[in-house]
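Take a look at the structure set out below.
Omission of a single protein chain aside, the complex is shown with its protein chains in their original locations.
Read from first to last, the chains carry the letters A, B and C; within each, the first residue is number 1.
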Amino acid sequence: MTYSVAVSGASGYAGGEILRLLAGHPEFEVRTVTAHQNAGQSLISQQPHLRSYAGLTLEPTTPEVLSGHDVVFLALPHGASAAVAAQLDADALIIDCGADHRLESAADWAAFYGGDHAEPWTYGVPELPLAVGTQRGALASTRRIAAPGCNASTVALSLAPGIRAGVIEERDLVSVLAVGPSGAGRSLKADLLASEILGSASPYAVGGVHRHIPEILQSLRAAGAAEPAISFTPVLVPMARGILATSTARIVPGTDAAAVRAAWEAAYAGEPFVQLLPDGEMPRTADVLGANTALLGLAVDEAVGRVVVIAAVDNLVKGTAGAAIQSANIALGLRETLGLPVNGVAP
Amino acid sequence: MTYSVAVSGASGYAGGEILRLLAGHPEFEVRTVTAHQNAGQSLISQQPHLRSYAGLTLEPTTPEVLSGHDVVFLALPHGASAAVAAQLDADALIIDCGADHRLESAADWAAFYGGDHAEPWTYGVPELPLAVGTQRGALASTRRIAAPGCNASTVALSLAPGIRAGVIEERDLVSVLAVGPSGAGRSLKADLLASEILGSASPYAVGGVHRHIPEILQSLRAAGAAEPAISFTPVLVPMARGILATSTARIVPGTDAAAVRAAWEAAYAGEPFVQLLPDGEMPRTADVLGANTALLGLAVDEAVGRVVVIAAVDNLVKGTAGAAIQSANIALGLRETLGLPVNGVAP
Amino acid sequence: MTYSVAVSGASGYAGGEILRLLAGHPEFEVRTVTAHQNAGQSLISQQPHLRSYAGLTLEPTTPEVLSGHDVVFLALPHGASAAVAAQLDADALIIDCGADHRLESAADWAAFYGGDHAEPWTYGVPELPLAVGTQRGALASTRRIAAPGCNASTVALSLAPGIRAGVIEERDLVSVLAVGPSGAGRSLKADLLASEILGSASPYAVGGVHRHIPEILQSLRAAGAAEPAISFTPVLVPMARGILATSTARIVPGTDAAAVRAAWEAAYAGEPFVQLLPDGEMPRTADVLGANTALLGLAVDEAVGRVVVIAAVDNLVKGTAGAAIQSANIALGLRETLGLPVNGVAP
Partner (left out) sequence: MTYSVAVSGASGYAGGEILRLLAGHPEFEVRTVTAHQNAGQSLISQQPHLRSYAGLTLEPTTPEVLSGHDVVFLALPHGASAAVAAQLDADALIIDCGADHRLESAADWAAFYGGDHAEPWTYGVPELPLAVGTQRGALASTRRIAAPGCNASTVALSLAPGIRAGVIEERDLVSVLAVGPSGAGRSLKADLLASEILGSASPYAVGGVHRHIPEILQSLRAAGAAEPAISFTPVLVPMARGILATSTARIVPGTDAAAVRAAWEAAYAGEPFVQLLPDGEMPRTADVLGANTALLGLAVDEAVGRVVVIAAVDNLVKGTAGAAIQSANIALGLRETLGLPVNGVAP
């Protein structure tokens, strides 16, 4: 059967990427696209790369407009999704690409976002290693999915295998990410201007204040950590898309390098979209551009007793829109890979 | 007085940057420029941005050509400097921008470079905090200077203040760097092609194998560490120049945030070229492009008990050519800041 | 039915792009990939973004290896294709992405390439307006296709409608192109290094010497020009892919602006992959990244009596690999759009 789909926030970067991927999805039919400021305009006037949607017009983002679809993707600023979602049909499949429904802890929400804490939904990272099994299981029987934060899922996929296998210590994690500005959305901020970003690398949210930190820790606890702690620093670099996350952890004393690598191999064996590269190879973000693929490279630094895991992800695909569609495929019982490219666009 | 200067390796990136800076130096007069492959060509045919040197021709890099100058800058591949330097006048000031004379430990040289270990020269990072004083002292009375590795000096300047002050632990250091490809020189390698670098972030030398690691540890020992250990990962990003180094260290328990910041403030108070930004501000590489300035930002992440220090440096200036000239100024008893811009070229 | 496919030059940029697109083509099955220097290696060791081809190994590029396939794509340096092609089965469909078989005139070949002139094959730009009809007709009954030069087809598509309709003069054409370095292939040349390209715009082949010029003129003659002349200048800019071609022509006196626009509208009405934007809109290369789409914008400058046509194309897709596959679809009687994305990857 074909599922009718609505996409809200369709004039933004995440909404646009959902639409780009859905154009190649054989079971989803986009019927409705909505926006806030740009309602009334044609979709391709705002997203001129989406030529296949030439006929669509942006409607206002209201529960009335979004109702009546089998699947609704919400790509709204955080704080906006919960109110809209509350008025949609209980049996519609709703995937929120914002932060509203990601955090289980009201205290975390208060500390990092503020405002009302909405109920947590099923977290949309299918391959995420849990203490037992993966997150895929929970997704199979849900109608409410919280797509992940792009940095958060990238780091969680990088470190959870070692946590689950007990080969890395949980209190001394460090992640530094090179990220493209599209992760910040189409926001009119001076530090996102091309003149500021071109030729420059600039950190932000340094010192433990980034909103993706509690989300990472939540995932690591789900993988078996008792009280994980991570130093997390994102650095904006001059590429439109992409996350290159360098994560390191102290290896549990007595664990040899082969056992460390085996933890990641076991976690992702057979996964189509999360792939561990052979020993000695490291991923580049160009290799996953436009693809729903997370590529991981792993090296053991015996001199310092640490493992270094490097993950390359397209923040808009595997980090957001691809994760959303992959999770939706699972929730609907479809083949998980439908509509999701595995090959990157390179060079 | 005016000092006569020769620059070898003048058709490369480091050699070109030495020349660019020397064009604004009131006491140095460039008499000779040499190259290997391009000997016989005009300098500006190889370095078309150096318009002020229109009259100079590249000569071959031989001891005969380089002899007879007051100051000689060597910007040669590692392994090539030592042989040339051995044949130059003992009282000439020689600054080697290659690695040959940086490492004091023959074992480190063997492990990370291989081949013969040349004698160590005075390390050319004037502001580097030592257990007592700074590296500036040693530079005042030397005729042989080893300009630093760009990544190595950036990380050493980032962490040495905390080591010296005893506020950070020395065994659990982590540095991840976003770096531009010019640090690799004008080498014809496929992974340095523009098509590979544009739009992509790619790590290299992951897992404790980068050649700048022993150099960093040597500097940290000089600052007072007994047996430091660092996890070091560089990531190539699409900007021609620049290093944005994110370094973290565990804070010694019981040290409060103010004491941590005070260690860096004390180390660099009054320094013209190494500046700690106010609390809450972080540096960008664009702010130091073309300048001999290292900008540092510092944040304490109390939740994880770590300090994060972020340093922005132009790899070709403060990382190499500027450090070389600043060190030469000191060795000759000139004003240390001569010929060295402090303002970056931004945006 | 499914066609068996071989791709030679599979470790290069054009070959890689053919493979990326074929991964989404329902009727083509890639059986063989070949390379020269990298024969014996796994394909994904050379093209790590092509995850779906994990099992394939690069074989040597020989007629024996390439024989026995229904379709053979040649992505070889010019001069190499003709010799290989001559030994392949007469009824195999062969698409050459090199220049060998593009030019009808031996004199042009001698003047711009040199060496032996191979026989011209059917030119692979289906939408190209001819004096009567389009190039699509000739492609329907051929077994030998010459995929176009990326710059050449972009400019030809930009200007041919006006030539055919008789609304522009043919002797005073000017095209200036902003192009990404991937068009030059994976060549180890100093001026293609990232350090040289990042932050810089640089022209090349200025003054009428670029090899795509005779190819453009050939297309314009096919559209009806008697003796066309074009000033053609490409400028390398810091983006991995993309061509933004600005072409201008003098409007035939007495032709009003509506008649000018009508010429282009008529030429591309109903075309899925060549689209004229509405009056007042101009294309960006980001909008066609990874897509087989050429977007055209058109403005009439009445003060100077000229039309300006701006075309955005992905040099590796619509400029090369996509054109090759689209042409192959036509030659085999398949639906022309099979396997070819129309939506770009943006931002």
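Throughout what follows, contacts are C-beta pairs under 8 Å (C-beta built on N, C-alpha and C of every residue); 3 or more make two chains touch, one makes a residue touch a chain.
Note that this is a predicted model, so its numbers are computed, not measured.
Judged over the whole assembly, touch between the missing chain and the shown ones holds for A, B, C.
When the missing chain is restored to the complex, the residue among B:Gly15, B:Pro283 or B:Gly305 that touches it is B:Pro283.
Among C:Ala6, C:Val71, C:Leu220 or C:Val237, only C:Val237 touches the chain left out of the display. The hidden chain makes contact, of the residues B:Val7, B:Ala35, B:Leu50 or B:Val235, with B:Leu50. With the whole complex as reference, residues 172, 174, 176, 178, 195-196, 198-204, 206-208, 229-231, 233, 235, 237-242, 244, 246, 248, 250, 282-287, 289, 297, 299-306, 308, 310, 312, 346-347 of subunit C touch the missing chain. With the whole complex as reference, residues 13, 16, 20, 23-24, 47-52, 182, 198-199, 240-241, 275, 277, 281, 283-284, 286-291, 293, 295, 341-347 of subunit B touch the missing chain.
If you put the missing chain back, the residues of subunit A touching it would be 13, 180-182, 184, 186-190, 192-199, 238-240.
What we mean here is this: only the chains that are shown with their structure count from here on.
Its C-alpha atoms superposed on subunit B, subunit A is turned by 180 degrees; the angle is given in steps of 5.
Over half of the residue numbers found at the subunit A and subunit C interface occur in both copies, marking it as a same-residue contact. Those residues of subunit B in touch with two or more other chains are numbered 195-196, 198-199, 238-240.
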